[in-house]
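Every protein chain of the complex appears in place save one, which is left out.
Note that the chains are named A, B, C, D and E in the order they appear, and that numbering of residues resets to 1 at the start of each chain.
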Amino acid sequence: MALRKDRCMGRLAILLLFSDDSTEHLAKLEQSNWKGCTGKVGSMDSQKIVAAIETAAKKNGIIQPNVYRESHALYHAIIEALHGVTRGQVQLGSVLRTVGLSFAVLRGNPYDNEQEGDWIAVSLYGTIGAPVKGSEHETIGLGINHI
Amino acid sequence: MALRKDRCMGRLAILLLFSDDSTEHLAKLEQSNWKGCTGKVGSMDSQKIVAAIETAAKKNGIIQPNVYRESHALYHAIIEALHGVTRGQVQLGSVLRTVGLSFAVLRGNPYDNEQEGDWIAVSLYGTIGAPVKGSEHETIGLGINHI
Amino acid sequence: MALRKDRCMGRLAILLLFSDDSTEHLAKLEQSNWKGCTGKVGSMDSQKIVAAIETAAKKNGIIQPNVYRESHALYHAIIEALHGVTRGQVQLGSVLRTVGLSFAVLRGNPYDNEQEGDWIAVSLYGTIGAPVKGSEHETIGLGINHI
Amino acid sequence: MALRKDRCMGRLAILLLFSDDSTEHLAKLEQSNWKGCTGKVGSMDSQKIVAAIETAAKKNGIIQPNVYRESHALYHAIIEALHGVTRGQVQLGSVLRTVGLSFAVLRGNPYDNEQEGDWIAVSLYGTIGAPVKGSEHETIGLGINHI
Amino acid sequence: MALRKDRCMGRLAILLLFSDDSTEHLAKLEQSNWKGCTGKVGSMDSQKIVAAIETAAKKNGIIQPNVYRESHALYHAIIEALHGVTRGQVQLGSVLRTVGLSFAVLRGNPYDNEQEGDWIAVSLYGTIGAPVKGSEHETIGLGINHI
Partner (left out) sequence: MALRKDRCMGRLAILLLFSDDSTEHLAKLEQSNWKGCTGKVGSMDSQKIVAAIETAAKKNGIIQPNVYRESHALYHAIIEALHGVTRGQVQLGSVLRTVGLSFAVLRGNPYDNEQEGDWIAVSLYGTIGAPVKGSEHETIGLGINHI
């Protein structure tokens, strides 16, 4: 039932955000039986962050759009990742701050046991701060859920 | 006032946790004018996580133990990182879960502008789950504060 | 000072939401010295949920509109019920989700002791999910306050 | 993809708590392809609430104890239900309050679409208040998750 | 229905904490139809803060101990005041911090309208910080509720 060291999907989803060439990086992950996608979104509106990630995951076939359990799993992984980014209140514009984020979604089984089935990881990395250029610091978030 | 790309301390603090040889990795960071330390802590008791990081940072001279503003900066960075790890309530044992974490603390100036002075980053990476071996998934957190 | 089993107002307020004929159901409750009202509201805007319940309670004479202590008691009962519905952040549209809710407000004394005076219960039941038909699951909330 | 009216598992899980004869009530639910269990737990220690529900669900075969994804699904449903009960901070003794709760766990597919697979509902109903007999009011919580 | 300027009970409850001679100060407030008490409590255990205030309010006859609605009103005022003190998570020792607080409880009607009846204010003022002398800064909280 243990996590396989070479299949730590949270670590992989973060490294994907840090890579210089995410296309090539993703191609390698796909060879190891992961499905994934990446994207960028900047907004003071938390709703748009959620929408951008959901849209990318559906467009790239990471989740099946017409099966609610898959959207539900992804949604909670996104909100959990946003907790890391916002650290206290899942709010952006309403407390006068904005984010510029890269995101990745990764799907596969990180466990030894096949019965564990697919899990989904959402990673976020970028900056958070005042809506003034340069008045910002880095921020990171990771959400993991069974799917 | 912008973040210097090669001095993104949050990214560096996370990569330090992912490195195979953190001693060597830290040595390189010190050559780039960062001060840092790493450690490990596992507990159901959130208090012990905070204490382990504070102790390591003081022992390794990352912060001055007798200047409260430095402890205050570190403390808030730790709590912010714990938000990413716990995603909702900064609670572990009281909601029957436990963590096994690596942590890193990094200190330096990530900005172009010298006036920005020192900032501190606390990164956390490991697993969170039930107090049963294998019943856990990965978790990550990052807190950044001026010091 | 104990709760009277036949006067558990939280239970009654929930059953009122589940009943097929809430008008008849309310009529019976009124014979047992409860005042109450029911309604429906669907929105991505949490403000509208609060407003719909407050308006219904005032229009139906459950609270006195010109006595602030009564509005104050109702307001806190509503927010507490919304905690059960939202489970973490009292936010809907800002985290890209919507609700379709039935609500009930019930007023009376659930305790043996007459000195306990009136209490107010707000119950909520319905669905929460993505703003896409069918992408939702059930949700419930109950807030109880002295009035 | 819609919820089937006769299969609203949240509503069913709450009604199970309100029934006079939960054994008979459960037997009927099992005839409609639900798996379920009920129990009681009273404590100032939130950890014990979580443990009691997890233990009952495993003992009664509602979830497979050796498959982490099932424990993970149940755990999050429990914590979501506790949000309804605690309304703000998932804390009991640490803010000097105690609960006496009935709980139910129900598993099955509430949707028309077979692809939605199994979902799990955790319902909680009882009293919350000061650790003084009678100084308490009712409280309710519901958590629903895909499994 | 407006607040009477000379009867702003929150302001009065805070000034009571700042006064050099709280006994004399309280005596004056009692001449203006307020009931009140003050005290001190220091702890890493949030439960003890709640208990100390409840005990003082009951001992000094600010609330009737055998009427639950009065304890309920006081309890929520205390928790609201603790939000100001803790600013995020109502936790002390579990996140390795401690408080040294003065508290005041004040009861009376701050409104023009007699129908508003009695309200209760809980004010807290002191220091919060690491369990190390001097590693602390000031903190304040105010909770107001109808009773």
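Rule of thumb we're sticking to: a residue touches a chain if its C-beta (ideal position, glycine included) is under 8 Å from a C-beta of that chain, and two chains touch if they have at least 3 such contacts.
No experiment lies behind these values; they were computed from the predicted model shown.
When the full complex is examined, the chain removed from view is found to touch A, B, C, E.
Only one residue from E:Leu26, E:Ala56, E:Leu101 or E:Ile144 touches the chain missing from this view: E:Ile144.
Taking the whole complex into account, chain E touches the unshown chain at residues 1-3, 8-11, 14-15, 18, 80, 83-88, 110-111, 119, 121, 125, 127, 133-144. Chain A meets the missing chain through residues 88-89, 91, 93-97, 129-130, 132, 134-137.
Listed here are the chain B residues that touch the chain not shown: 1, 66-69, 72-73, 76, 111, 113, 115-117, 119, 145-147.
In this section, only the chains that are shown with their structure count from here on.
Any chain bridging chain B and chain E, meaning touching each of them, is among D; the list is complete.
Central chain by Cα centroid: D, whose mean Cα position is closest to the mean of all protein Cα atoms. These two copies of the sequence, chain A and chain C, are related by a rotation of 120 degrees on CA atoms, to the nearest 5. Inter-chain spacing, taken between the CA centroids of chain A and chain E, is 43 Å. Centroids of chain D and chain E (each the mean of its C-alpha atoms) stand 36 Å apart.
With touch defined as above, residues shared between interfaces to two or more other chains in chain A number as follows: 1, 68, 72, 88, 111, 119. Viewed as a network of touching protein chains, the structure does not reduce to a path, ring, star or complete graph.
Pairs of chains meeting the touch criterion: A-B, A-C, A-D, B-D, B-E, C-D, C-E, D-E.
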